[in-house]
Structures are given as C-alpha cells and as structure tokens.
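There's a structure below that I have some questions on.
Missing here is one protein chain; the remaining ones are kept as they sit in the complex.
Let's look at subunit A:
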Amino acid sequence: MRALDVKGFIGLEEAIELIRSEFEGRPDELIPMLQRVQNAIGYLPEEALLEIARATRLPAARIFGVVTFYAQFRLRPVGKYIIRVCRGTACHVSGSALILQDIQNHLQVAPGQTTKDGLFTLETVACFGSCALAPVVVVNDSVYGLMDSLKTRKLIEEIREKHGAIVARAGVEKGDRNGLRIFEG
C-alpha cells in the first residue's frame, strides 16, 4: 500500500501574517493570495477574505465574487482527506457514477460536503488526465485507478483505521497544525 498523506493546516492568524509578508497587496495578486491561503488553511475563512480585501483594497464583495466563481476555492473547512471522484467521460462510462453514489451513501455527504468528524470531504472532478486507469478516485494527492464501489469503500475504511492509529501513536491532532506529513509506518 502506498503512502497515506494527511493534510496539515495552519491557523488563521498565521495565514493572515502570511498574506502580509508574502504579498505586496497588488490587486493582480488576488488569485495567488487566495490559493496560498487555501493551501495553508484548507479553505477560505471570511476573516482571511476580509484581510485580503484590506491588503488589496478591493471591495470584499468583489473578492467573494471571485471566490465563488472559481470551482477551486472553498468557503468551508475541508476534511483531512479529500476524496475526489472523477466524472470525466472515460470514468463515467466505466461506472464512476455508481462509485460516487455509493460513497455518498456510505459517508452521508453530498459532493462539496465534509463528514461530521471532519475526516473526509467529497468532491467531483471533470477529468484527472489518468483516463487509462478509469474509473479514478483520488485521495489528497494519491491517485487510485481501476476502482469500483467495493474497493473505494475498503480504501475509505482503511484510511479511517490508519488515521486512528497514527493519531493514537503520534498525537497528530495536535501536531497537524504545523503541516506535518505522515506516512504509514
């Protein structure tokens, strides 16, 4: 089995500091700023958007407009594991819709939502460019090809177990704010 990666995020204050220190505040830096913050916190909290508004002197409503226009930006926190199911043509004909339906039932979330325990976020994607492996499911940055419902379920449960073990062993919950990357032992 391959590496299991956990997303590690920093706190809001640090992210705000980051906006101040890494950017000049030019309006054309808006998209990079948003990307940077989202990478660091995992999503775009309102306070961060307001800080970006202050830094760039763009109206907050404009920034909200940009954030909601691009599918890549998220306004709500994400889970530690982002499960992306491909809905591209190749994956579709190989049954990705069934996989998606099954995960939805299994995790009780719709695409774009995060499980109550904050562990998984479900998303869909237009095509990963790994059509040869269709249907494709991606967890964080790891690609899993030739999937079906059963395999996906198993994968999810495996992740859940391993995550539990890691937390128990290393106290990741505390450490993960510092961007820790954990590999299975």
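Please note the rule applied: contacts are C-beta pairs under 8 Å (C-beta built on N, C-alpha and C of every residue); 3 or more make two chains touch, one makes a residue touch a chain; residues count from 1.
Methods note: contacts and distances are computed from a predicted model.
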The chain that is not shown, which UniProt protein name from "Dipeptide/oligopeptide/nickel ABC transporter ATP-binding protein", "IclR family transcriptional regulator", "Formate dehydrogenase subunit alpha" or "Multiple sugar transport system permease protein" does it carry? "Formate dehydrogenase subunit alpha"
Contact residue for the chain not shown (choose from A:Phe23, A:Tyr43 or A:Phe64): A:Phe64
State which residues belonging to subunit A touch the missing partner chain. 46, 49-50, 54, 57-65, 68-69
